[in-house]
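All protein chains but one are shown in place.
First chain written, first letter: the chains are A, B and C, and each begins at residue 1.
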Amino acid sequence: MSGFNKVVESYEEAMSGLEDGMTIIAGGFGLCGNPENLIKEIKKKGTKGLTIVSNNCGTTNHGLGILLHDKQVKKMVASYVGENEEFERQMMSGELEVELTPQGTLAEKMRAAGAGIPAFFTATGYGTPVAEGKETREINGRHYILEESIKGDFAIVKAWKADTYGNLVFRKTARNFNPMAATAGKITVVEVEEIVQPGELDPDHIHTPGIYVDRVIKGNFEKVIEQRTTRPSA
Amino acid sequence: MSGFNKVVESYEEAMSGLEDGMTIIAGGFGLCGNPENLIKEIKKKGTKGLTIVSNNCGTTNHGLGILLHDKQVKKMVASYVGENEEFERQMMSGELEVELTPQGTLAEKMRAAGAGIPAFFTATGYGTPVAEGKETREINGRHYILEESIKGDFAIVKAWKADTYGNLVFRKTARNFNPMAATAGKITVVEVEEIVQPGELDPDHIHTPGIYVDRVIKGNFEKVIEQRTTRPSA
Amino acid sequence: MALSREQLAQRVAQELQDGYYVNLGIGIPTLVANYVPKGIEVMLQSENGLLGMGQFPTDDEVDADLINAGKQTVTMATGASLFDSAESFAMIRGGHVDLTVLGAFEVDCQGNIASYMIPGKLIKGMGGAMDLVAGADNIIVTMTHASKHGESKLLAECTLPLTGKGCIKKVLTDLAFLEIKEGKFHLLERAPGVSVDEIVKLTAGELVVPDNVPEMTFS
Partner (left out) sequence: MALSREQLAQRVAQELQDGYYVNLGIGIPTLVANYVPKGIEVMLQSENGLLGMGQFPTDDEVDADLINAGKQTVTMATGASLFDSAESFAMIRGGHVDLTVLGAFEVDCQGNIASYMIPGKLIKGMGGAMDLVAGADNIIVTMTHASKHGESKLLAECTLPLTGKGCIKKVLTDLAFLEIKEGKFHLLERAPGVSVDEIVKLTAGELVVPDNVPEMTFS
């Protein structure tokens, strides 16, 4: 690697340095825009005792869900359990530690980590189990709780296109948590559908500047659809 | 106005409702990307006792600077005084109240206001005059101060293009504070170089979704350059 | 007669106003989109990063990269915009969404809502619901008035873990449309053919009943 070329050639290289007990921030909303091949690489590596921060944990057989089978995950920080029975089972049985976090708070925690903000106040979760043990404060007549940012040893991200400098463009709702995740990893690894040369992406329309990105790899994606819903053709 | 059509035809209409003593959040970095015609309309209206939140106050004769001449501004919240002698003079003499705010903190205060975050911790300004009277806290061995969000009665914004629904696209470094300002106004007014029909802007590349925007007007722009620096042609 | 799911959606749709940005939760709220009154335009926000959600795609239009918060494939309406989750919740938490419609297990007359878990039985997670109820001024909760066993879901105090505290002001059930204020439920309308007595019987929290309770009307 030299200069700003961040392209790596193998998934092994992409995830090198990942160790037992680390924290991983993962982009994706269910199976939409999830870094599916990076997740498969983690499964293959067999890394254990992971803390995973992601909106949900994929489905039972796809996405992050595949890391639950071999008990690679010690703790999940997520907003949603639904659509993954194994997640719910391990949570109910106490095998898996779970920190249920409101979706907006989760997105903001990742952004804050990347932006040097260690904590922020939010109304979300005030007076609910989410507020337990957290500082509360009344500001201008409204109640808020203090939430802390959340940083990962690794961030795993799925983008549509990258240039070799790691500038990223996302596509449609596959963007979701990916841009924030990209800012919150000590090492940020991105898999993309297409790698282009620097200068090919419009600078005004780069969603994630390359400064946040450490490694880029081109992958092939299955893109499983969770709820295929259609209307009849006219 | 009906449905989501936010286009107004006159600057008078664009700034209607502005009253003495209100707070205005303004986009722009010096004269780059500043809502110059909206500012001229405020001068024309002669509204007084304004609090203006903006990175700087234009120059002595352009941009927000023109509101200083007739003492329309009671208070400036800004990061930078340089390049505007009248600003410095009024500040030194005490005629103008000034809250000097670090540039990144200012951007974050606007974003926080739009995002429902009343306050956040930041390392910026710890141990400096900016920290005076503010709560400090040590988190993971680093010192932070608590900064509050800042909301405006009006936000005035300059974008490159808008569709009639108020979806915005900015151009190059004229983006600067504009997207955050757009989220922080009770009434957000945007002037643009071109208005297009809904559907003409690529949804993946809209910088500010129309939900933040109340009024859109097409303007003609002088675009004064503060420091024209060039290299010889090859 | 208790309202059908479709009627619930229809009644909620009467609350829509021209130019509203609306977030519709999973389930009954989603159906509201089918009953937008004539002459009115609304724009649907999907918290996974889409403003201007369109109808379901045809087979040819299906795109794995374009889903709603229920993870269903969708399309975009004209003038739609796409953004990341932080921006999406900035909109929601910053109070920019005009109307939020969502379901619940229980509400109480303090405006509390419980919707995301039943300890020991069911853990779905709150998803974006805690953000939605904390961020919006204008929320309509749609739910059945009572359980299948006739237990009221409109309580003096919620028994399940809360999704939000003191944030609900309007509840539409299959039997009634109610407002919550000053620590009480206030009966505004009743479903066609449903008696005030029945509503009183199935409302566990304190209920204020005015002299005249109009029936809902559907056009």
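In this text, a residue touches a chain if its C-beta (ideal position, glycine included) is under 8 Å from a C-beta of that chain, and two chains touch if they have at least 3 such contacts.
Computed from a prediction, not measured in an experiment: that's the story for all the values here.
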Subject >> Interface partners of the hidden chain - shown chains only, full complex considered >> reply: A, B
Subject >> Given B:56, B:149, B:164 or B:188, the one touching the chain that is not displayed >> reply: B:56
**OP:** For the chain that's not shown, point to the residue among A:11, A:87, A:144 or A:165 touching it.
**Re:** A:165
Subject >> Contact with the hidden chain (one of B:14, B:180 or B:206) >> reply: B:180
Original post:
What subunit A residues would touch the chain not displayed?
Top reply: 1-4, 111, 113-117, 163, 165, 167, 183, 198-199, 201, 203-204, 206, 209-212
**OP:** Please give every residue of subunit B in contact with the chain that is not shown.
**Re:** 29-33, 55-56, 78-83, 88, 91-92, 100, 102-108, 110-111, 122-130, 143, 160, 170-180, 207, 223-234
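Note that in this section only the chains that are shown with their structure count from here on.
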Original post:
Counting only C-alpha atoms to place each centre, which chain is farthest from subunit C?
Top reply: B
**OP:** Just give me the whole-number Å value for how far the CA centre of subunit A lies from that of subunit B.
**Re:** 32
**OP:** Measure off the straight-line distance from the CA centroid of subunit B to the CA centroid of subunit C, and report it in whole Å.
**Re:** 36
Subject >> Centre-to-centre distance between subunit C and subunit A (centres being mean Cα positions), rounded to whole Å >> reply: 28
Original post:
Of all residues in subunit B, which are in touch with two or more distinct other chains?
Top reply: 115-117, 203-204
**OP:** Any chance you could list the residues of subunit C touching two or more other chains?
**Re:** 82-83, 86, 89, 92-93, 134-135
